[in-house]
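With one protein chain removed, the remaining protein chains of the complex are shown where they sit.
Should a chain be cited, it is by its letter among A, B and C, assigned in written order, with residues numbered from 1 in that chain.
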């Protein structure tokens, strides 16, 4: 079994030339695609329609080869798009696909493993509360088992959390609480914190509890949370390896250095070109520190009424990652409740480290 | 003779507590101040009034100790404020002051030297054309002579260029051409390029000619360009030393590394805290690459109609500098015609490197 | 022959429920649709993808009933979407459709007539120059003849002008010149000004020449300009009647009053509800006065670097129209070179005035 990641650059949210060309030339089969993850050039907010356009256009490309309607494609493949390519971040999407069969025993050194799934449908009072945390944790555990990834080898759990239609008047059925409960669910599944004190009140309030590998967003109208797990496993072949670190703040270049070093890309920043070329994907979660300070100095990201703080957060972290790696195609998303410490967040890289086969 | 730089953080453009306190406690005398250079939290555009407020408020603080009206203070001290503290950049200002007398011969290893001056008043047809280039070059040479700085030891020439009232209908009497001619004037004074082909047509057109140490802006209503020169000289004492590099693009972390290394701050990024603490000032010029690419990837800074490219440029370079140095108080300004290569720009640091006295 | 306009409100650019429902219940046949014209909630600028999403989604709805591919639908039906529903403007789209056969002679009092067509494909050097003006004029004349509308009875010629791929280096093959030449083409066809002095130099320069009924935009990648003409004709039946006026500036409420009065909706502003209910469509072109004044007072729409002037222009004119008519579903678009006087622009209304049949 082997996980693959192909990266495509888009000239706009509706540009699907990359995917279409790869399918036409047989680079991968539509049926092998697990997920498509991408950044589009919207504002990342409520009126960002670039995500919807990209998902619609890419799903349309898969409909014919899969022999499915667009809706059925969306039920089969996980599309995870984040708006906002502020600064140097280049709009792109990653096609995550999988080949081969599940081996009965370890095949060699650990390599990238991926698995995707969905929670059961939620009811309104569950969103942002313990039932969502627990169901999320259950599915994360299930995906680890299915992909044969140990908790310590999980490097990113990307979740698009449910927000139920008709629940507008429940104070928890919204972006903040759905993201927060999803992240706590990851932490529970991986044993990242003591669950003894965990309650509904913890959600979006007690930020001392957090996951170091969650990357969650939320989407109004989604009935079931969509989860994709990236880790390393000796049951998987290939040349890709994942790693993660936690940035303590938005300019924590040392954390990025440790991350890249842990993948064998050397210990000097910026990466030399040859090392940069080995990167298959870089992800990060970012947020402007709500305490209004960074390294003890006042920042103005949260008091600028012309530009949202989320745009600044993505711009800053994207710039730091591009400077460190030499590659402006990173996936930075915002709002990071229970994702690493306040003002910081997880950063994940997947690199080509040399073939491992039976 | 000795140059000093004191840095103050502001809680808003009108916050002058830092300067007032320093004057009150006798840290420096108002009469020793040459320039105040700062970043304020406006949008850096035409409707950025944060600069005007800061300059007015700071000049008011100097009026009484200098026994001058506000206008006379503005004639005596150079105020150079740049709007835009996007991302992690922290609003701050630097008070540049000078003590001691001019020695008749070198006093030891080179240390920071500063000098400030103004061009003669321009006439409308001169702005953005050869007369402005030449007069700018003349004053830069004069400042080098006055401060005893050799051309190779100049590390930043910051200029606020004239734009004349009543010249709205001259296509050159504007921000673009005033900045461009000022930068070319610096290059001429320092012999940075062959002046044989230099003509009015070069200005804001032939970007193969550029200065590596200019940092120019322009201000409508200014009759004379204001120039402040930073360099190193054996005639100056103190513990400060300046250096510069050119970033080839907005995420050229390698250039930042070379810059910091050249000041003896080590060759690892990010700087350790002790090295970071030795920085007195960091300046950079930034611009979104007009070719719409960065490292071969499409960027969206110039096609976003919600947020100006200048805001992104400052955010990106500020984030890269803060990540490298560990200090979010850097001075990044935009629009960089004839400042380093297209899409790149000069970066300057001043650090405390140990006392040099007679 | 009879022209119809159905209006649908959308909950987002991808919301096609209105069109789908109307097709499902047989309110009109897909084959009768000439054009779909709408406002989406993007920024109206280069990175406004709400238009592309709306057009894609609506064309998809027509593909099955028309038995065509999406591309073939786009060749058959004119989709004219404008981004920007600033202020009170409500996102909506108008389905323009036509039934019946062309009568051989007038059938009664004039009623709304519509016709749509395309120019021949342009070559790069033609765009924004005389050939585009003339070809536009030719098609407008052709549409008038086809729809049996006299020049004086034309009330709006909406054009999406061509901008050719590969012509980026021609200074005329862009939005400004394509819009301008299209508008001049309308003026030529309708004899709105003396064409004796018309030359390439007139385009986007001599704004004393303008059309009072043009409404043009331009779209990069479009090879042929798309034109839809609205007028009144005695050859058409139905209950709809069109009228137009020219607003002298963005708050010319008197012009709006004359427009509504000319359609028999009374001479008091605001319209009473019963009169408001008779409106089928309202269109306007708006622009911030480039002389920076409105009624002799300074406006700040062109010096705000946080919000584009186009957003303000649509917001202002949309508010004035909504206030006058009581209906926030108006179609206001911006950039109005050669559309009415500087700072002003055409305003058009179509109202139900009572049945006229043979």
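In this text, a contact is a pair of C-beta atoms (placed from the backbone, for glycine too) under 8 Å apart; a residue touches a chain by one contact, two chains touch by 3 or more.
Because the structure is a prediction, the values reported are computed rather than measured.
A.B. asks: Consider the whole complex, including the chain that is not shown, and state which of A:27, A:46 or A:102 touches that chain.
C.D. replies: Touches the omitted chain: A:46.
A.B. asks: Looking at the full complex, which residue from C:38, C:91 or C:167 touches the chain that isn't shown here?
C.D. replies: Considering all chains, including the one not shown, the answer is C:91.
A.B. asks: Touching the hidden chain in the complete assembly: which of B:6, B:52, B:170 or B:239 does that?
C.D. replies: B:52
A.B. asks: Touching the missing chain, which residues of chain C?
C.D. replies: Against the left-out chain, chain C lists 9, 11, 41, 43, 85-92, 250-254, 257, 269-270, 294-295, 297-301, 303-304, 306-307, 311-312, 315-317, 319-320, 322-324, 326-329.
A.B. asks: Tell me which stretches of chain A touch the chain missing from the display.
C.D. replies: Where chain A meets the chain not shown: residues 43-48, 300, 303-306, 308.
A.B. asks: In the complete complex, which positions of chain B touch the hidden chain?
C.D. replies: 12-14, 41-42, 47, 49-50, 52-53, 56-57, 306-307
One rule holds for everything that comes next: only the chains that are shown with their structure count from here on.
A.B. asks: Just give me the whole-number Å value for how far the CA centre of chain B lies from that of chain C.
C.D. replies: Centre separation, chain B to chain C: 49 Å.
A.B. asks: Averaging over Cα atoms per chain, report the distance between chain A and chain C in Å.
C.D. replies: Here the centre of chain C sits 43 Å away from the centre of chain A.
A.B. asks: Spell out, as numbers or ranges, the residues of chain B touching 2 or more other chains.
C.D. replies: 43, 300, 303-304, 306
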